[in-house]
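One chain of protein is taken out of this complex; the other chains stay put.
Each chain carries a letter (A, B, C and D) given by its place in the written order, and its residues are counted from 1.
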Amino acid sequence: MLSVEDVTVRLADSFNVVSGVSMRIERGEVVGLVGESGCGKSMTSLAIMGLLPAPQARLQAGSIALDGKDITSLPPYRRVEAGCGGVAMIFQEPMTSLNPVLTIGDQLAEAIRVHDGVSGPALRHRAQELLEMVRMPDAALQLGAYPHELSGGMRQRVVIAIALACRPQVLIADEPTTALDVTVQSQILALIRELCDELSMAVLFITHDLGVVAQLADRVLVMYAGRIVESAPVGTIFREPAHPYTRGLLACLPNPLARGRRLQTIVGQAPRPHEIGDGCAFAARCAYAEDACRSPGADWRQVDGDHGVLCRHPQSGQLVQ
Amino acid sequence: MRETLHTLLAPFLARRIALLGLAITLLMIFAALFAPIIVPYDPLEIDSLARLSPPTGTHWFGTDHFGRDTFSRVVFGSRLALIIGIGVVSFALLTGVPAGILSAMFPRVGWFVMRAVDVLMAFPALLLALGLIVILGQGVLNAILAIGVVYLTTTARITYGVTLRLRAEVYVEASRSLGAGTVWLVLKHILPNLVSPLLVQASFVFAFAQLGAASLDFLGLGAPPDIPSWGNMLAESRIYITRAPWLLFFPGLMIVLTAFSLNLVGDALRDRLDPRFREALGTPRRN
Amino acid sequence: EGTLRYATIGEPPSLDVQVGTASLASTISQHMFETLYAFDAAYDPQPMLASGEQVEDDGRTLVISLREGVPFHNGQEMTSEDVVASLTRWGEHGSRGGLLMKNAVSLEATGKYEITLKLSEPNGAWKNLLAFPNGGPVIYPASVASAAGKEPIALEDYIGTGPYRFNEWKPNRHVELVRFDDYAAVDSPADGYAGARVAELDAIRFIPVPDVGTRVSGIQAGDYDYAEFIPGDLFETLDADSAVTVHRNGAPIYGLMFMNSKDGILKENRKLRQAIQAALNKEEALRISIGPEKLWDANGSFYPKTSVWYSDSGVASFSEGDAEKARALAEESGYDGTPIKLLVSTNYQFHYDQATVFTKQLAEAGINVQLIVVDWATLLKKRAQPDQWDIFFTHHGSVPDPVLITVLNETYPGWWETTEKEALKASFTGTADIDARRNAWSDLQALIYDQVPAVKTGDVYSYNIASPALKGIGDSTVIWPHFWGVTK
Amino acid sequence: MWLYILKRLGAAATTLAAASVIIFIFIHLIPGDPLYVLLGDGATPDQVDALRQKLGFDRSLAVQYFSWLSNVLQGDFGQSIFFQTPVLSVIGDGAETSILLASITMVWIILLGIPVGMIAAMRHGSWTDQGLSGLAMLLASVPTFWVGLYLILIFAAWLGWLPSSGYPSIFDDGGLANLQHLLLPSLALAAPNAALILRLTRASMLDVAREDYVRTARAKGIRPWRVVVRHIFRNALLAVVSAFGFTLAALISEAVVTETVFALPGIGRLVVQSILRRDYPVIQGVILITVVLYLGVNLCVDLSYRFLDPRVELE
Partner (left out) sequence: MTTGPVLTVEGLTTSFRVKRGGRMRRIAAVKDVSFTLNQGEILGIVGETGCGKTTVGRSIIRLVKPEKGEVRFGGVNVQALSDSKLRPIRLGIRMVFQDPFASLNPRRKVGDSIAEAGDIHGLFDGLDDRARQVAETLSAVGLDPSFAERFPHELSGGQRQRVGIARAILPSPKVIIADEPVSALDVSVQAQVLNLLADLQEKMRLSLLFISHDLAVVGQISDRVAVMYMGHILELAPTQEIFAKPKHPYTAALMAAVPRPDPAVRIKGSTEVSEPPSRLEEAAGCPYVQRCPIATALCSKTMPPLRVVADGELVACHNA
């Protein structure tokens, strides 16, 4: 459905924040993209949407194709057009993703008009339908509400409804639940899952929360310092992660059920974009790193059928907590 | 030290036009400091035989109706411009900043102070300055006071706004949680963080003080006419606009250049130091 | 035909010219109000509202007959009753009324068209005083004059006999006069202010345009027809400009620096005053402040050569510009370098310019001057306080009789009052004989140069500019421009 | 809403009261005597005293203030000392000019400032943007009277295209054509203020363009220009509207000099002349009215916020 090849995003002060990211997402599949803050998740998604913040960031290389059709050089409003089977996106901050001076109905209608070309009562009807689709209570009433009159969870639903108005084939969700409470988060996650199945969309779900990934994704991409370092079905990632980083990450999750006072840690911090050298970006924090790791040239290797990793010495075996 | 210098210069290095502003500003300060060395004539020297001469090799900017050399007067005028600028800025800062901080730190007192500021703000600025000048009498110091009062209000407002915001900052709260008193908070947390918004404000005030002073001079109520100031030169020579247009051109140009360069400096500082305060500092012109 | 637009330097104060002396007020109101006599081009008073006179009793009794059939703007005919009421008010409250009327024994209407004024002493200047409209005895209806008393006359009572009548005063915008169709003109050709006044224009509008550049470009652009107070330096350019006609005023004005005789360092210090006088080079000051030589005259006499009052006594001291002599005199006077406070206003550019030049000249003679630059309103207030100043700068317009010169007035700031002066002044006013009066004036002028109650700074011939379309602007000897006989 | 307006009016009344005291005290601190100005050079002390008594200036300041205040509250601003006519009619005569001048200037400001600011913002970083921003900065640094003098020199004296100065009322002969008298002054007056609005429009457009909801709008597939008009501009306008109160205050101030240069019979020049003439009642009246105007405009700006921004709760 969506295929991304070798996408590289470069900042104006000439660092790559995303380097050579490739991925494929199929219809009806939820792919989780996890990684720490600043590793380039949002930049990847914005590159797909064609919404990279100019002039600070630009697409340096790579191509993006939708349904086999290259959309790399299309402006954003063409990428979402129904005709070519669009991409839609929901953003991290439900509080700021909606225009504060327009009603929910207006903002929905705008999107509907672009994609369905309807107007008048049909428009209103469709708007209400979309709100109902995201399980908004009193949908008809809420059309006239302003964003500030809604709670965070409701706003996130509106944002999702707007994305759905585009009748997208691919939905990109950039940390849509980070700002929400766990109880609300679980509602939104369930909603996305349901919609994905119902409309058989391809979903790229971006998060830094491994728990969320475990709950929702079919497949997981782990990102570190601008690169995809591991890709595997969700079960494999959590059971038998191959990349030392992934393993470290999983090991340092707090676990109240197996409560011990000390947690395992990964030493150090993720590098900032300008600190990334040519070699493996994780080498400085990696227990298995050797001199070779610090020079360029690590290749993507397939550990298993659909389990790949970007590491010279991937680990095997079950992770024990 | 080098680092501080670099941080200070950074906003200018990033933008060529800001560098121009800085250069003009420095040139003006240089002219003001070394005026007696630079100028070919005594700016007050009357020469009844060389009246209203157009720009020539001997009088680069021409002469006025007293036969005084316009170039020398323009150069000397930068002294007054500098004095007015520094004076107004200092006055505005020395009064506005304490008023603003006090109001923000002690809301009860602050209510009254800010109402007083509101009242002052409600007067059209130039009229306020005019009125004060007429009361105090003409003079450089009084002009500084009169214009200073105008900018005291904006400075107090900005200080008040920024201090309120700073007061709510987590690090201020953190300091309070350690037992810090008001004086400590103001000295260690509020003031240092006020420096850059105030620096920005200061450069705008400096720029607009020039326009304000020129307006007062133009209405004949600014610096005493025997002091060579750009505004006075304009006021004195405006009747010659048809006969000797250059007489108005050069002093006017100097006012524009000074205000322009300081605006550029302020703009660059603001963009660099305090993008957050853009709105608070958006409309400083009051004259 | 049409409306004449006159760009004035500012707003006139009250147009009640009996009380006020502002020249703009005179310019405007002379179109509305008339006096019994009016000056001709040679500054000889000629009958205007009067038709003739008889002088009896050695000049102590004046019987003046009035023209018949002269209507006021309100339609009433002017009679002796109106004249008596007007002259009475003028005598009591008019700014120059006292000069004539303080010696009045009686003033009566001795017929419908005749009045009789009896004086305790003869006054040689009587006709001049009755003819001079500035602060002078213009004739109002009796009801207006007696109702107003010492207060300025209200707008709705601006009723006179002149060729134009008051129409409206829009503050800040304009004062407008319109033609008075029933005007009764004198039956003689126009001559100076005298003779027939023919109103050709429908209206005259006096528009305040304080900025001089704007006044000039306004004439050039055709927005105004006539503009006053044009700086000397523009004279040559404007003279050459075909879009503008220039009208040089034949009656000069002159700057006056009054010395404080009541208080301060100059009080009774005649030597120091002479030192100051000796230091000044008035030519330089005039050249700088006025510019073209056509527009000034370094003339020491209080009257131009063409005047009957011209005299050269004392004028040798007029513009010596002798720093050495001044230094010596100052030393003799015991001057210790104390700054001398010179009060000057910037509202009149040439005051300030000349004061600046004089300051420089005095400094060269070792005399320190501290310029106190204020606006005109402040100056007027300050000069009444003797402790605030040593010298103040003002100017004086042309007056047809020396008795009107403020230097001679003891109550005028400066307060010059010496026995020599009193004696001379008495012999000057106490006779109607013109030669005796001229001699007395000549001595007074010499005394002024000796005692230095004030320093004359030289004659300035102001000029006004007009659009070339304006025809018939009278000869150039007038003090205030008038627009009867003018067409557009 | 009504409660809010009432509260604001209450606050404005306090401000006004304070302002009126300040005005009154300030004005009487001004040295100089209106009576000498009125009566002229040759006035005798006797005349002056008589007039002083008639006008009530011999009473104590407090008494004068309260009698003035009670008169003002009844709509009587007193008599102009200089013109001997009611202050309100003096001000009323100037009001036509000033209101028209301010309106035309506002039109210029809006017509030039906002669209050009939008263009600069949309071409952010380009030469167009830098040129326009630089020009705006330059214009904001120019004294209005200086521009005014050169405008007169060029367009009136040299080219003769427009009248140099003055302004005959539109109710006089000439009618609406008289408005061309206001063209040059309004341009001179508009220049720095339009520059300010331009910069503000540009800055707030750029700020808003960074907002998340603009990204959402783009992601929806809306055409770029529609994003600009509907999402960016509308929100950017909030900051610009708030500057209008400020701009008006600046206009009142700058009109003082502009009206003097262009010989416009407006309130600005009236007040300067009145200060020079010490015509206290007129100065008091004008300043009081401008203060009222300022407070009124600010109230309107705040109210208009409510209609532009649903988040705003009027406190």
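Definition applied: a residue touches a chain if its C-beta (ideal position, glycine included) is under 8 Å from a C-beta of that chain, and two chains touch if they have at least 3 such contacts.
Only a predicted model underlies this, so the values are computations on that prediction, with no experimental measurement involved.
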**Report entry** Chain not shown: contacting residue from A:Arg24, A:Arg58 or A:Arg135
**Finding:** A:Arg135
Query - Absent-chain contact - pick from A:Ala145, A:Ile206, A:Val234 or A:Cys286 - result: A:Val234
Report summary line: Among the options A:Val212, A:Ala242 or A:Cys286, the absent chain makes contact with A:Val212
Requested in this report: Tell me where the left-out chain touches chain B, residue by residue.
Outcome: 169-181, 184, 188-189, 192-193, 195
**Report entry** chain A residues that touch the omitted chain in the full complex
**Finding:** 36-37, 135-137, 151-154, 157, 181-187, 189-191, 194, 208-215, 217, 234-235, 238, 248-250, 252-257, 259, 261-267, 269-270, 272
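Operating definition for what follows: only the chains that are shown with their structure count from here on.
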Query raised in the report: Considering B-D alongside B-C, which chain pair is linked by more C-beta pairs in contact?
Result: B-D
Query raised in the report: Any idea how many Å lie between the Cα centroids of chain B and chain D?
Result: 22
Query raised in the report: Counting in whole Å, what is the centre-to-centre distance of chain C and chain D, each centre being its mean C-alpha position?
Result: 40
Report task. Would you mind listing the residues of chain A that make contact with two or more other chains? Result -> none
Report summary line: Residue ranges of chain C touching at least 2 other chains are 211, 213, 216-217, 347, 375
Query raised in the report: If you look only at chain D, which of its residues touch chain A in the complex?
Result: 125, 210-224, 230-231, 234-235, 308-311
Report summary line: Contacts from chain B onto chain C in the complex sit at residues 46, 48, 51-52, 65-67, 134, 137-138, 220-221, 224-226, 236, 238-243
Report task. Would you mind writing out the residues of chain A in touch with chain D in their complex? Result -> 49, 51, 53, 55, 75-77, 79-81, 86, 88-89, 91, 93, 96-102, 107, 110-111, 114-115, 146, 148, 159, 162-163, 165-166
